[in-house]
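Once you've had a glance at the structure underneath, I'll fire off some questions.
One protein chain omitted, others in place.
Chains here go by letter, A, B and C, matching the order in which they are written, and residues are numbered from 1 within each.
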Amino acid sequence: MEPWRTAIVDSRNGEIRFRGYDVTALMSGRSFTDVIFLLHQGRLPSSAERRLLDAILIGVADHGSGAPSCAASRLALSGNRQSLSAAVAAGILAVGDDHGGAGMGCMEMIAAGIDVAKRDGISLEASATRTVQEARARKKRLPGFGHRVHSVDPRSTVLLEMARADHVAGDGVAFVEAMEKAIAREIKPLPMNIDGSLAAILHDMGFAPSFGRLVFIIGRVAGLSAEVSEELTREKAMRIKIPVEYDGEAARRLT
Amino acid sequence: MEPWRTAIVDSRNGEIRFRGYDVTALMSGRSFTDVIFLLHQGRLPSSAERRLLDAILIGVADHGSGAPSCAASRLALSGNRQSLSAAVAAGILAVGDDHGGAGMGCMEMIAAGIDVAKRDGISLEASATRTVQEARARKKRLPGFGHRVHSVDPRSTVLLEMARADHVAGDGVAFVEAMEKAIAREIKPLPMNIDGSLAAILHDMGFAPSFGRLVFIIGRVAGLSAEVSEELTREKAMRIKIPVEYDGEAARRLT
Amino acid sequence: MEPWRTAIVDSRNGEIRFRGYDVTALMSGRSFTDVIFLLHQGRLPSSAERRLLDAILIGVADHGSGAPSCAASRLALSGNRQSLSAAVAAGILAVGDDHGGAGMGCMEMIAAGIDVAKRDGISLEASATRTVQEARARKKRLPGFGHRVHSVDPRSTVLLEMARADHVAGDGVAFVEAMEKAIAREIKPLPMNIDGSLAAILHDMGFAPSFGRLVFIIGRVAGLSAEVSEELTREKAMRIKIPVEYDGEAARRLT
Partner (left out) sequence: MEPWRTAIVDSRNGEIRFRGYDVTALMSGRSFTDVIFLLHQGRLPSSAERRLLDAILIGVADHGSGAPSCAASRLALSGNRQSLSAAVAAGILAVGDDHGGAGMGCMEMIAAGIDVAKRDGISLEASATRTVQEARARKKRLPGFGHRVHSVDPRSTVLLEMARADHVAGDGVAFVEAMEKAIAREIKPLPMNIDGSLAAILHDMGFAPSFGRLVFIIGRVAGLSAEVSEELTREKAMRIKIPVEYDGEAARRLT
């Protein structure tokens, strides 16, 4: 087998380097969030970029113990208290397009919309309107807009304010704001949710769309680990009994 | 890297052999349960052994959609409907000592108890009594005995009857039956549950203790896959909302 | 929270019923494969259907310890020997469109192709040709055809022979055979692989497309569990060291 090639970590002769930087130097002078940025982008963030990535990771860390990710972790631990890894992993497996995953789809939509604007020489506003009209025509959901609970998601507001104040906001933020207006005009007012604002900001900081999903996983592991820890300390094994109602075939005999 | 060594599957030149047998020959003439037995033991089962392994796999396939394994699968799918693998895996991660895992501990206890009988030249009954007395002294649970719901687990009764009728029952079954009597005498009557009876029978068919856990996983995947399939067909994304009550720190301000 | 509704398992008063049948009755008289069929379809299979499902499950159980699923299980165990559940789950997580997952896509393609034939009143051959031409035009892969290793997959041959001999083959088998001819004519000869033949047969037995992925997971757990068991018995913790070559940024200093 040929060796795997990697540009992430160099681990030789007792030294470990992340993207060229000695791990012990990073440990002495940098934050975990700096290193998350570094591992994914190959460069260290500016202070403004670090603050924004911190805010995004905090914003997705948890939003209730009953959400599918947290509840799956607790259920796994309830049956299998011997493996903390298994419980955290079970929670991550609940992350997908419908739960914590809209950021990736939104980043792809932003990248495509900006590309179209450049290619066709139209404004971001015109490209955003086109994106909304096409989605309406094909009856597709627009990732990053609308919310089950909030009419305005305060986390989204904070992120966008920080991005503007810190001069990180660029084409990505401009594009989602144009989309929000186009949606209100073409469909109905739908607030930009946290997936929409984090997608725009991550785009403007240079991340690939897949990071829109990965950032949710990284942030959510903070919450999942705390949920698992509380379940272990406060509760007994097998305490969770989900009520179930059977409505299938009546009792029957084998022939 | 040196190649990994394996005695399970030989896959070369377009041929696949399981433990020496051509996979297409097994497909034409043998059952899936035969192959589970073969992959783990390196030999094909007798008809009686196949019937018993079938009965065990069926007995653990499911026992309610609200059990931690099934519920974790459904929760994972609720947030992440794009990955059936993730949903099934989440359910497996809930399998541990407290849920579906007592078979392994019971098989270790049976093997140890039979070894002690041979080593010290005492009867299986005497060894079973010693095992029970030691567990009582150390306040340890005896895996395979007692049940949250049933006073007698009908699945356990069926397995033991089949094992006796088929002449598969040996020292393992004799030992757990001696244990059941010793427990009633030394502690209080506790019915042998399905983990206890499947552990005894798997021991008598020559399986290693780890198979006591693996057999549960293999059987339960049948149930998990059906639960996942039903959730996908009958229910919508994010339909599961576990009710939560907050009882922590009151609202406070950052300083 | 409202109780979850289910038609799969009824577990009340110490009785467990799968789709209406008492679990102990199934244990006494039916095979594990019968119960897999029952849980998914709500009816027990005919003998021919059982033989075919057995053959499919055996055919996908394993095809080499170095495949992503088996290797992921072994790697997980190498670092985490305390959790057999975690190791089996890690292997399942490697199952997707590219590994063991083409059956689902192929079942969707078969169902769509047969629908088109009915809707437009054309023959299955004509619908198969159209499917192939469209895929060629859009440069899309045709799931179920072509193989990395085999020019003809012997497992596929066996399955189709059994399906014909047992009179289970119907429109699904007819459609994939028409596709194989159309592919040879319109593109180049590509053998139908095991995903293609199992998809056709599962379609003809009445399974939903998602079962094309789930059947691989159910069958593969037999192999994964044996791989995990061998790794635990034969090998030491942390014995696996994948060789890696670093080709990223040269060593640099933090400023």
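Simple rule for what comes next: a residue touches a chain if its C-beta (ideal position, glycine included) is under 8 Å from a C-beta of that chain, and two chains touch if they have at least 3 such contacts.
Nothing here was measured: the structure is a model prediction, and the numbers come from that model.
K.L.:
Just name the one of C:Ala71, C:Leu142, C:Val158 or C:Val221 that touches the chain not displayed here.
P.N.:
In the complete complex, the chain left out is touched by residue C:Ala71.
K.L.:
Tell me which residue among C:Val95, C:Ala169 or C:Val221 touches the hidden chain in the full complex.
P.N.:
C:Val95
K.L.:
Using the document's contact rule, name the residues of subunit B that touch the chain not shown here.
P.N.:
Against the missing chain, subunit B presents residues 1, 3-12, 17, 19-22, 25-26, 29-30, 42, 44, 80, 82-83, 85-86, 89, 93, 242-254.
K.L.:
Which subunit C residues touch the hidden chain?
P.N.:
Against the missing chain, subunit C presents residues 1, 64-69, 71-72, 75-76, 78-83, 86-87, 89-90, 93-101, 148, 237-238, 240-244.
K.L.:
For subunit A, which residues reach the chain that was dropped from this view?
P.N.:
Those residues of subunit A that touch the unshown chain are 1, 4-9, 11, 14-16, 18, 23-24, 26-28, 30-33, 35-36, 39-40, 53-55, 57-59, 61-66, 74, 83-86, 88-90, 92-96, 101, 104, 149-151, 153-155, 157-159, 162, 208, 210-211, 213-214, 217-219, 221-223, 225-230, 232-234, 240-243.
By our rule, only the chains that are shown with their structure count from here on.
K.L.:
Return the chain whose centre of C-alpha atoms lies at maximal distance from the corresponding centre of subunit B.
P.N.:
Chain A.
K.L.:
List the interface residue numbers of subunit B and of subunit C, divide the shared ones by all numbers used, and answer same when the ratio is over half, different when under half.
P.N.:
Mostly the same residues.
K.L.:
Can you identify the chain nearest the overall CA centroid, using each chain's own CA centroid?
P.N.:
C
K.L.:
Report, in whole Å, the distance between the mean C-alpha point of subunit A and the mean C-alpha point of subunit B.
P.N.:
About 36 Å separates the centre of subunit A from that of subunit B.
K.L.:
Roughly how many whole angstrom separate the Cα centroids of subunit A and subunit C?
P.N.:
Result: the chain centres lie 30 Å from each other.
K.L.:
Centroid of subunit B to centroid of subunit C, CA atoms only: how many Å?
P.N.:
Computed value for the inter-centroid distance: 23 Å.
K.L.:
Mind pulling the subunit B residues that touch 2 or more other chains?
P.N.:
Touching at least two other chains: 1, 64-66, 83, 86, 89-90, 93-96, 101, 240-243.
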